[in-house]
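Structure, as structure tokens:
One chain of protein is taken out of this complex; the other chains stay put.
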Amino acid sequence: MTLSLNGIVGRGEFERMLDISVADGEVLAITGPNGSGKSTVIHTIAGLIPLRSGKLQSDGTTWDEPATNTWIASENRTCAVVFQDIRLFAHMSVISNVAYGLRARGVRKDEALSRSETLLARVGLTSFGNRRPNDISGGERQRVALARALVLEPRVLLLDEPLSAVDAASRSGLRELLPELLSGFAGSTILVSHDPADVEALASATLQF
Amino acid sequence: MRVWGTVSDVAVQRRELKFKKPGIDRFFHFVVTTGALVSLLVLGLIAVFLFLRGFQIFKDMGLSFITGSLWEGTGAPGEPTTYGIAPMLVGSIVLSLVAVVIALPLSVAAALFIEFYTAPRLKKFLVSLLDLAAAIPSVIYGLWGFFILAPRATEWAISLNHLFGWFPLFHVPAPFFDGSPFIGGMVLAVMIAPIITSVAREVFSQTPPDQISAAHALGGRKWSAIRYVALPFGRSGIIGGAMLGLGRALGETVAIYLVVNIAFKTNLNILFTGSGNIASMIALKFGEASQYEVKALLAAGFVLFAFTLAVNMFATYIVNLSKRKSA
Partner (left out) sequence: MTTPQKPWKKSVGLRLLDGGFAVLGLTLSGLVVLTSPMAGPEAVGFVAIPVIAIINFLRVFREGATARMNALATTLIMSAFLFLITPWLSVMGTVVSRGRAAIYSGFFTHDMRITPPKSALDMGGIKHAIIGTVIMVLLASIISVPLGILSGVYVTEIRGRFTGLVRFITQAMSGVPSIVAGLFVYSTFVLFFESYSGIAGAISLAILMIPTVARTSEEVLKLVSEDLRFAGYALGSTQSRNVFKVVLPTVRSGLVTSAVLGVARVAGETAPLLMTAQYFIASKTNPFDGPIASLPTYIFNMFQTGNRNSVDRAWGAALVLLGLVFVLFTFARVVTSARRRR
């Protein structure tokens, strides 16, 4: 069992009791209407908002446990997030965006760049390295965001509506790419989506909000 | 067709009604416009007046008013009279540059500290402290500079000269270290640092929190998030703040007058005694100036005014640019 979350997540007035566990190679889909708190789960696991109570564990390491005042800072968790609103760094080139996490973890510059290039090739953006996020299409930005997360080789991959910020034309391309990327991914994945078709295509288990 | 015509008639009538202002409104407009124009006039007049009064000097001295380094005579007939402000112009620039070079890195770091390393309540207190530090009158900074900073800074200058004297900037022709551009620049640095710090902090505070949390979620520590997100985002704000500080330093009078040995000479050895800026020169000379010399001082004032104005305009432009970017 790789990732397990048993407790209450919440933001502001909103609270929800959860008991989930995701094994290696498994994709847990969380579905539900907008505003039902799906993103809150993602942000809690990523360490951007605190767990209200209970326990969050990965690979036997406790990330959050309010009862014992255990908190692992966001940057020290072996997870990577693809945000719903993408959040690329607008002032950096595409390749620097992808390499950011590696550089932040202390990987040497040339190695970080070459690994980033490999990842960009895998998401089909081979010659995009020097472009700026504002100069590429929404679908391409989403691919960069995927590469930026996957290049870290995280144990936990958190995908927040990876297809929602994308126009219909690029969506079909991403629909083909995502299963390919996920099947090659060894860790646990949590996918948030409100689209039953995506869930059908990608998930090995589903949690209805 | 008939119906359409009626509708537009009504509309026209309405519009006319709206445009006929009642008398009280016309009076109100008159008062407000007059007030605005009076302030416009007062402020615009200064620039025009300085230029017109100084014009005779610009005409008489030509370009040597800027490039010359002699200030002699009263303009009485038969007396050789030359006015050139080069030493003081250079002095203004050297003093302000020393100030900005010292203040900028410290201010940016302090802004980062206040914005990203402090709890909200401490942050609020420190922001008030910044405002207050920016409001301390320059005569008090001058007093403090003379009695508290200068004795210590002279020691530092001696050590600097001891270590780096081979470098032309830190060379001194004779062992006199008091009242140097270095010390004057340090006092200016203390004075402008609050301005740079608050502008930089304000820009940093507009860094999108989404981007910072994205940086953390990808494994970035605090420094990494600052280095790759906050600093690039705030770059133009930092430059703008530095320019605003530069503008303030360029026009400073009293602090320089009290701390620096005002000497009418071009001094590029920043550790060596004696320097001055245009503002302090005006304060020094106006009392005993002849009518013609007053015109020369007005011309110098115009040069200072134009220079500061250009720096400030540029600074405002850059700060606004970064504000628009974040909006």
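General remarks:
As written, the chain order gives the labels A and B, with residue 1 at the start of each chain.
Criterion: contacts are C-beta pairs under 8 Å (C-beta built on N, C-alpha and C of every residue); 3 or more make two chains touch, one makes a residue touch a chain.
A quick note: this is a predicted structure, and the numbers were derived from the prediction, not measured.
The chain not shown here makes contact, within the complete complex, with A, B. The hidden chain makes contact, of the residues B:157, B:271 or B:304, with B:304.
The residue touching the chain not shown here, chosen from B:75, B:179, B:247 or B:274, is B:247.
Residue in contact with the omitted chain (choice from B:148, B:268 or B:321): B:148. Across B:29, B:59 or B:265, the residue that sits in touch with the chain not pictured is B:29.
Within subunit B, the residues in touch with the undisplayed chain are 21-22, 24-25, 27-29, 31-40, 42-44, 46, 49-50, 53, 105-107, 109-110, 112-114, 117, 128-129, 131-133, 135-144, 146-149, 152, 155-156, 159, 190, 193-194, 197, 209-210, 212-213, 216, 221-224, 226-227, 244, 247-248, 250-254, 258, 279, 282-283, 286, 291, 294, 297-298, 301, 304-305, 308-309, 311-313, 316.
The chain not displayed touches subunit A at residues 43, 47-50, 66, 69, 71-74, 103-106.
As a convention for this text, only the chains that are shown with their structure count from here on.
Computed from the mean C-alpha positions, the centre of subunit A lies at a distance of 47 Å from the centre of subunit B. Against subunit B, in their complex, subunit A makes its touches with residues 46-48, 73-76, 79-81, 83, 85, 87, 89, 91-92, 100-101, 103-105, 148-149, 152. Residue ranges on subunit B touching subunit A, taken from their complex, read 210-211, 213-221, 224, 228-229, 232-233.
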